[in-house]
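Apart from one protein chain that is not included, each protein chain of the complex appears where it belongs.
Order as written gives the chain letters A, B, C and D; numbering starts at 1 within each chain.
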Amino acid sequence: SAKPVANAPEGGESADTIKIGLNYELSGDVATYGQASVAGIELAAKEINDAGGVNGKQIELVKYDNKSDTAEATTLATKLMAQDKVVAVIGPATSGGMKAQIQVAEKNQVPIVSGSSTADDLTVTNGKVNEYVFRTCFNDSFQGTSAANYSSEKLGAKTAVIIKDNSNDYSKGLAASFDAQFKANGGTIVGEEAYAKGERNFNSILTKIKGQSFDVIYLPGYYEEAGPAIKQARELGITAPILGADGYDSPKLAEAAGAGLTDVYFTNHYSSADTDPKVVEFIKTFKDANGEEPSAFNALGYDTMKFVADAVSRASELTGPAVKDAMAATKDFAGVTGTFSVDPETHNPVKSIVFIGYKDGKIAVTEKA
Amino acid sequence: MTGKPMVRTLLTQGVPLLALYVVVLAGLNLGLIDDYLMATIATLCINIVLAVSLNLITGFTGQFSLGHAGFMAIGAYATGLITIAMPTVLGFIVGLLVGGLLSALVGFLIGLPTLRLRGDYLAIATLGLAEIIRIVLNNLEFTNGAAGLAGIPQLMDWNWFFILTVGSVILIRNFLRSRHGRDAIAVREDEIAAESIGVDTTRAKVLSFTVGAFFGGLAGGMYASYFYFIKPDTFGFLKSIDILVIVVLGGLGSLSGSVIAAILLAIISTVLQQFTELRMILYALLLVIIMVFRPQGLMGSREISLKVFGSLFKRKPAEPGEAR
Amino acid sequence: MSDILRIEKLTRNFGGLAAVSNVDLRLGEGELVGLIGPNGAGKTTVFNLLTGVYPPSSGTIAFTRDAQELSLGGRKPNVVCRAGVGRTFQNIRLFKDLTVLENVEIALQQNHRYSLAASFFRLPPFARTEAAVREESMELLALMGLAEKAEEQARNLPYGDQRHLEIARALATRPTLLLLDEPAAGMNPAETAELTGLISRLRTEFGLTILLIEHDMSLVMKICERIYVLDHGVVIASGTPAEVRANPRVIEAYLGEEA
Amino acid sequence: MFEIKDLNVHFGGIHAIKGISLRVEAGEIVTLIGANGAGKTTTLRTASGLKAPTTGSVWLEGNDITKVSAQQRVNLGMSHVPEGRRVFAQMSVLENLELGAFLRKDRGNLAADFDTVYSRFPVLADRRKQLAGTLSGGEQQMLAMGRALMARPKLLLLDEPSMGLAPLLVQEIFDIVRNINAAGTTILLVEQNANMALQVADRAYVMETGVIVTSGPAEELSQTEDIKRAYLGG
Partner (left out) sequence: MEQLAQQLINGLSLGSIYALIALGYTMVYGIIQLINFAHGEIYMVGAYVGYACMTFLGLGFFESLLIAMVACSVLGVVIERVAYKPLRNSTRIAALITAIGVSLLIQYTMMALVGADVRTYPALPDYLSASFNIGGVIISAQSILIIGTSVLLMVALQFIVHRTRLGKAMRAVSMDADAARLMGVNVDTTISFTFMLGSALAGAAGVLVGVYYNSINPLMGVLPGLKAFVAAVFGGIGIIPGALIGGFFIGTAETLVSGYLSSLFKDAVVFAILILVLIFRPAGLLGKNVREKV
């Protein structure tokens, strides 16, 4: 797919294109997230190119499949930077994949950006910011803390049960920060259960917690598992509110959980019920292109591509370091997942969080915090 | 008695290997081999060590193991944790050794009771073992659980890859062409007959399982040190399958086959990268086609003959990958 | 003449079937004794009990080597072998994918040890021992007329050669007692005659005691000094070939009129 | 009734059968003798369709059956007792016999055939329920014969039926061969026990390394000096 680059000067500038690398999980365990992110990215790239590109140059995506394997992610990052000479790499979708290419990015001085890697220590390691690492999503502690506060303050919860995806650092990270904040708010965690990715049967842990008394369940994870878990909880007669995070954001959640989707809340970047014209427009074009409503991954992928294009357009020259500097200097970037600025100290986006609540399978609450 | 053949062995096997070493080294220094190519070479070397060590267990001793990634995991985490605590070459060497030995120890302890299982029952037991290792790593504090261990000092370079890969292959080959290896092969061929001529089959099986585990752990250490980020998922069931694929593709009971298959798969994988979405479909298709047309693997079981070993003492010295 | 093997009240049941029951049997040093009987009489089972393939249900097996008495019942096959009992199988069990030489070497090397380190690093004991193993193996093969075929794959040997190789492999374990299970099966009369000579020769050359299962009476009657006859797991007769041949029970159960 | 013409068979590079021809007339017992590895088993395997020939043809009752599959040849009336017995080890004696009658359409007559087999081999009646794999060698040989008879074949191919049998049974097996033949089944018999084979057979072929070297009436061959020396231990 990569065209030969004739006499390409350093920095991925050929005659008329700007090369952006995509290093995504297109097959393997977490292909869902990779594929969904790429769908958003490609939509955004098409829009940019149709509108004339960036500074008159078309964006060229060089896309590779890392098979959900971290070593492959490292190798492909190296290939993108050393051979394809891209100015920036988008992806992988997971924190593990991102961590596997930090050193490559720092060594080759090419920025890497993820729309969905939420691990706290990704952009900041041992108190030092990783210069070439960026993201457009919240980090784990932000969402976990917010959810804990929402439980204590809005839902008046004193006791909580945590059910986490133990094979997933995103879920574990959220659980840990929820745990800390909920306790700080004076609450108690009365039980902690775990499942693994791909699990569809939650009956045993739900039956177990059914015997305990608690006010809320915090179930951080993705809609694929959360959907069936919520459904089974309601079927077993567990009525306590269930809280989650942006991994819930997909039309599939409502499909899988069915009528059980009541008293379910999650933290998110934006609400699909938002009336902001940018959001409405995005949802419409995405639906036209892909036949279904966008999920958080789609939206974050879309924003990440636009974010990168924005930085490239502002960069003093088409080199990794220049693009990196432009990224770090991003102010009030208006994406569909919210308007944000990059915090130069942490490379995390500073953006507001939205609470979405469901009643009878429909969105009933949208609160910004 | 060993004097002359050793000189010949050195000439016929040492010289080409040395040439390979120098060529890659020069390529690296002249910038002809970029980081990406080096990463590919690294994967290749790790896969060779993994495949050769699994071949020892499954191809030569006939013990069907589906858990080689478990040994790799032990080695990787041991090396990772030790080099993080001691980011020096000494720490690295200690890490590799501890990783290998720890893995060998686990192999020994689990092998003792489970190796009386046969065929698929053993496969399930080894698979279970690897899963247990993975789940434990996923839940331990000091391994950083599912988030994985990042920032492992990258101490592996071409020198180390060369020494460790060539060293492992030679040591395993030496093992196989000794009385220990022949006992193992006898077990594979016919366990009852082997017992009846005095082979302690339990010992033979546990020994090659332990040795295989050691080198599996070593490969894990190489992986951790070069790719500097490991997480439990990396060493799942599919990794074990990947290794088994190399072994069978090369030929059960053929060390040179394992090496060739590892190289072939590295090439296939690299070529297929450009087909992004179709990549894995094509890979799977190729795998099926190769197996359908060469079910015995690329090399069959050639070169297992102890004849090659015997010919060391004859006029014509043996080549490393000599086919009969 | 001292006994090399003393079996007393040996019994083995499979489910409800008593394949071997209350068998008493002795072998003097250097004897060549036949074990005959109808199909399913339990002959092979006696071998299997002797060599540790199955543990006996009851009874004792005492084996003497170098004036040391050892109880064999229920020991592992490799232990029995190392104690000095070699065997061949009724259905040939060679290492078919290995060469003729390797087949013998594996048996022979059990008596030549060297350390793991020596094999990994090819230390001097390795080369020394390997050379010795090889040399002895070749000598043995030469004796069995297989030297030319040393490098051939065992599976490619003609049937008769495979039988010979199995005997060579058993001899390589340096037994004092050799158990042969139907060595002449599948051979034509001419080949059998040749085998008869070979067995006698090996016996003197290696100072062996031999227990022989065989249905070919020309062979058995010619070379055995004594014969035990089993039927339904029980010893129904024993004695010299002439005695056994004349025994009416043996004729009725096993030999038939003509023999 | 049965004929092999100019047969050549290869195993990879090995030329195992080199252009042999032989025929068996209806009602005959024909024996094929020869040293180990001469190609007797291979000839039978080609006759029953387990092994495809390189060139040449196989004929049954005037029809070319070279291309007919092994299982269909059973339907045409051929039954093969293979070398090494090949009983179904994990099945009972009874089930093995039932499989022998797998293609029989006249299910009603099966009971009588079971009785015939059991009366020929009383051991099998006692061991009806035992797994075939745990039978002794001789017992398995009887089972393999019994199993083949259950198909009521017109032509029976026997590969070393006396191998590993006690002397009494060897005689019995040959008696049975005669009986089966007398009852109307044509027989092609491969044997190492050339003495016995030549006694029961009408005609004989002698095979050496893939070619037929002599053939003729069995009586006559058993008197020939060469044959005596090479195969009869005389």
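In this text, a residue touches a chain if its C-beta (ideal position, glycine included) is under 8 Å from a C-beta of that chain, and two chains touch if they have at least 3 such contacts.
Remember, it's a predicted structure, so these values are computed and weren't measured experimentally.
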Checklist outcome for this item: Considering the complete complex, of A:A36, A:A119, A:V133 or A:A240, the missing chain is touched by A:A36
Checklist outcome for this item: By the document's definition of touch, the residue of D:G49, D:G138, D:P161 or D:G210 touching the omitted chain is D:G49
Item to check | From B:M86, B:L101, B:V245 or B:I268, residue that would touch the chain that is not displayed | outcome: B:V245
Checklist entry - Which residue numbers on subunit B touch the omitted chain? => result 58, 64, 113-114, 116-121, 123-125, 127-129, 131-132, 135-136, 139, 192, 237, 241, 244-245, 248-249, 252, 277-278, 280-281, 283-285, 287-288, 291-293, 295-297
Checklist outcome for this item: Residues on subunit A facing the left-out chain by the touch rule are 27, 29, 31-32, 34-36, 166, 193-196, 198, 200-201, 203-205, 207-208, 210-211, 223-224, 227-228, 231, 235-237, 252, 255-256, 258
Checklist entry - Touching the missing chain, which residues of subunit D? => result 48-50, 69-72, 74-75, 79-80, 82, 86-91, 95, 98-100, 102-103, 133-134, 147-148, 151
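Note that only the chains that are shown with their structure count from here on.
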Checklist outcome for this item: Reported most central chain by Cα centroids is B
Checklist entry - How many Å are there between the centre of subunit A and the centre of subunit C, using C-alpha atoms for each centre? => result 73
Checklist entry - Tell me, which residues of subunit B touch at least two other chains? => result none
Checklist entry - Counting only residues that touch at least 2 other chains, which ones in subunit C make the list? => result none
Checklist entry - Taking chains as nodes and touches as edges, what kind of graph is this: line, ring, star, complete or other? => result line
Checklist outcome for this item: Inter-chain touches occur between A-B, B-C, C-D
Checklist entry - So in the complex, which bits of subunit A are touching subunit B? => result 1-2, 26-27, 29, 63-65, 67, 69-71, 74-76, 78-79, 81-83, 95-96, 99-100, 102-104, 107-108, 119, 121, 125, 166-169, 172-173
Checklist entry - Considering the complex alone, what residue numbers of subunit B touch subunit C? => result 1-2, 171, 174-175, 178-183, 185-186, 189-190, 192-201, 207, 301, 304-307, 309-310, 313
Item to check | subunit C residues touching subunit B - in the complex, by the definition given at the top | outcome: 51-53, 76-78, 81-82, 86-87, 89, 93-99, 101-102, 105-107, 109-110, 112-114, 116, 118-122, 124, 126-131, 133-134, 151, 169-170, 172-173
